[in-house]
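Removed: one protein chain of the complex. Kept in place: all other protein chains.
Chain nomenclature is as follows: A and B, assigned in order of appearance, with residue numbering initiated at 1 for each chain independently.
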């Protein structure tokens, strides 16, 4: 499985393509992970932040996008480094010159966890084939 | 203490009883934990997700419910396995045939943490007795 959560400050409304960013991260997980992330377990969501204070709180244009990934335990360290380097670069490229047009902090954190699961999305994907 | 957070995709609106699910998890923590979770420290909340991409992003009906639990450090491994097996089964049973009626991913993760606390709910509970 792979969960990703994108937090973004509401002062970025209209400044970037949120749907495109959600799709990009899901596509990276599907297409660049050598099947490490089963397709049926990919869940990417976004949280719009309306209340925040950033840095010295002196600039209303300061903004941030933070991405938290949670995935199963046991993926190889070299895979993780390569995959998330690639994904982070893809997100940076997607945001383009937004970093020059305003003060913006992008961050990505990855944690591993095991849990309980019951998932019928896998059945839909199999049935479709 | 025991915190739980239920994330759920907004395309499940009306498809399940959110208030009932919140209450179920709180009740499991109160009634099935042999007092491992003090009642006054139980805090269960839900986050409605309006922006998400799931799996191959080809099915608007794909949905997920994810439950993250945070609890104090040091509970016995056997307790944790038994309690969360039971709780996960109770959630599955609560959702009933929703898993057959649509493609749905349910997940549960548990982490342990110690922190700082100040809590007057315990006083209310004691005063009530």
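Methods note: a residue touches a chain if its C-beta (ideal position, glycine included) is under 8 Å from a C-beta of that chain, and two chains touch if they have at least 3 such contacts.
Bear in mind the structure is a predicted one, so any value in this text is a computation, not a measurement.
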item: Among A:27, A:54 or A:113, residue touching the chain not depicted; value: A:54
item: Contact set of chain B toward the excluded chain (per top definition); value: 1, 3, 18-19, 22-23, 25-26, 30, 39-48, 70, 113-121, 123-125, 128
item: Residues belonging to chain A that touch the chain removed from view; value: 7, 9, 47, 49, 51-57, 59, 62, 64, 66, 84-85, 88, 92, 99-100, 102-111
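The working rule: only the chains that are shown with their structure count from here on.
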item: CA centroid of chain A to CA centroid of chain B, Å; value: 23
